[in-house]
Every structure is written in C-alpha cells, then in structure tokens.
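One protein chain is absent from this view; the other protein chains keep their places.
On to chain A.
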Amino acid sequence: MTSKIKRGVSLYSFQEELFLRQLSVEECVAFAASIGAKGIEVLPEQNMPSFPELGSDDVAWWREMLARHDAHFTCYDMFLDTKVRKDREMSDEEQVASIRRDLELANRLGIRNMRVLVFVRPDILERCVPDAERLDVHMGVEVHAPWHLEHAWILRTIEVADRLGTRHLGILPDMGIFMKHYPPEFRDRFLRQGARPEVAQFIIDSHEQKIMAEYTIYEVAVKMGGNKAEVAMAETLRHAPYANPKRIGDYAPYFRHIQAKFYGMTEDCRDPSIAYDEVIPELVRAGWEGTLSSEYEGNRWIQDAGPVDSREQVRRQHVMFERLIAEAEASH
C-alpha cells in the first residue's frame, strides 16, 4: 500500500542560519525542495519582516518564490500576544480579532492549515470557527509536550470540534510528545554546564524507566544535593513525555499536519530520542493523509559549543522518513 504521507519542512528548522543571515528563506526552500520536502511551513512572525502588514507584493513574492522551487505552503504558525499590554490581558474580542487577522493572512497566502498555540482557549477558537470555515483554514491546536494526545486540555478542543461538527477545528501534534529516550544533545549541554556525569546518568536512567519527573527532581535537588545544571536537567523531565503511539489512529481524523520535532540525528540517520519508528507505522495504518513537517530544534542545545548545520540534520531526518514510510507500507 502506498501511504498518503507527504514530507515537508518548517522554516523553524533553519532558525539558526536565518537568525544569523547565513541563509535566506529562498535558500532554505530550495534546500527543502532538493531533498523532496516540498511542503513549507512558515512562521510569518519569523520569516516575513513586514508582518502583520503584508502587502500584495509580499504575497506575490512568496507565491512566485515557492513556485520557482516547485514547493508549496503547508502550514501557518500563528502566535497570540495576549500579554501585549503590561496593564491587562487582551480581551476575548481582541483575541478573536487577532486570530481572524491570522486566518485572513493564511488565506491570502494560500495556506490551509494554521498551527494554533496550545494555550489558546477552546471557547475563543469556537468563536473563530465561522471565519476558519469561510476562509477554509484548518485551526490545529498544537499538541506540544508536556501536553499529549489524551490530555484533558486537548480533549476540550476535540469536544468543541465534535459538538460543532466542523472540519476546520482540530489538533496539530508535535512529535516531541513521543520522546522515548532522553536526547543526547540535552545531556551534553548540561555536562558542559557542570552536571556531574553520574548525576546526568541517573536522570537519563529515570527517564528511561518513565519515572514521574517530580520523583527524580526531588532525588536530584534534595537527596543528591544537585547543582544548578543538574537540577535544570532533572526539570527538563517535566517536558519530556512519551505518549502512546498506538493512540494515533484514534486522533488521526482531527489532524492534517504534523510538526516533526527533533533534536538531533545520528550519522546513520536515526533519531536517538523520538520514537518515529513507532509513530510512522501507526500513521500508515491509520491511512493518515497530511504532511510530516520537520521541526529541528537542536540548535539551541548545541549552539554554545560550536557551529550548527540545520540542513544536514533535516536531510538525515528525511532519509529516516523515507526508510520508515517504505518499511511501514511494505508490511501493511
């Protein structure tokens, strides 16, 4: 069976080189297309300097640039600055207006998926559904660690989508929720910051055994007299869940796009941390149709130690995707 999984890249993956002006957005798109990842996820607040006043010339530039590389947009990553003012939070009306602005920009850019930050309230999104339907943009609430597919907060959005019977509200999983093993990039940075190797190993072993984070934090901070780096490392366990990949099929109808988070690939193109080898077979089994969009986030863990090569990391992840998709299709 040939699956309907498509491959893409979020420009988030190249944040190191984009920030330092070592790559232009067009160079990132050209690279993604060259490895067959033609679906481009964009963060307008990162990649479009004129945001939020996007002119028709800006829109035309993006469309033509993508066409030059035989690429296309997949997803628009929105933000909601509820704390734009120091003296008060945004009112509900202001939040709805901000989301409507993003839905309209997404529509003008020809983008049909919008990544909604996980903290956005379901009742606010409910008020935005008529606009999302009118503009034909799917609002997917980002299921980001430490939330997971069956977290009660996420289920509230699904409940709203079911009640309204809409195809324009759902979720958008970030694969960081499937962190089966502790990332070596995290460990190495805490070692550079002064964590003792035996304490770091204790934390890794605790994660491997899926011990609840609070037990390990107490062990490290109190019983082991952990230093600052060790306590900080233990605290990362709060945000390092391994959700059950077997539940993917139950939720597949609610998502059309995936943020394929990763922190670093080995030279032989394996992810030592996130369980893509379990996730991709479930996506294939579910007959899921959508884009696996690379989200490389390793730069912030290694940039203190040396140069970052986001393109090589993304390339390796796509070698892995091709292998895992082919294997899953063959055995399905």
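The rule is simple: a residue touches a chain if its C-beta (ideal position, glycine included) is under 8 Å from a C-beta of that chain, and two chains touch if they have at least 3 such contacts; residues count from 1.
Following the convention adopted for this analysis, contacts and distances are computed from a predicted model.
Student: The complex has one chain missing from view, so what does its UniProt entry call it, picking from "C-deglycosylation enzyme beta subunit", "arsenite-transporting ATPase", "3-oxoacyl-ACP synthase" or "L-lactate dehydrogenase complex protein LldG"?
Tutor: The chain we cannot see is recorded in UniProt as "C-deglycosylation enzyme beta subunit".
Student: Which listed residue, A:V9, A:C28, A:L80 or A:L283, touches the chain dropped from view?
Tutor: For the chain that is not drawn, the touching residue is A:L80.
Student: Since one chain isn't shown, list which residues of chain A touch it in the complete complex.
Tutor: Touch with the absent chain occurs at residues 12, 15, 18-21, 43, 45-47, 49, 51, 79-86, 117-119, 300, 303-304.
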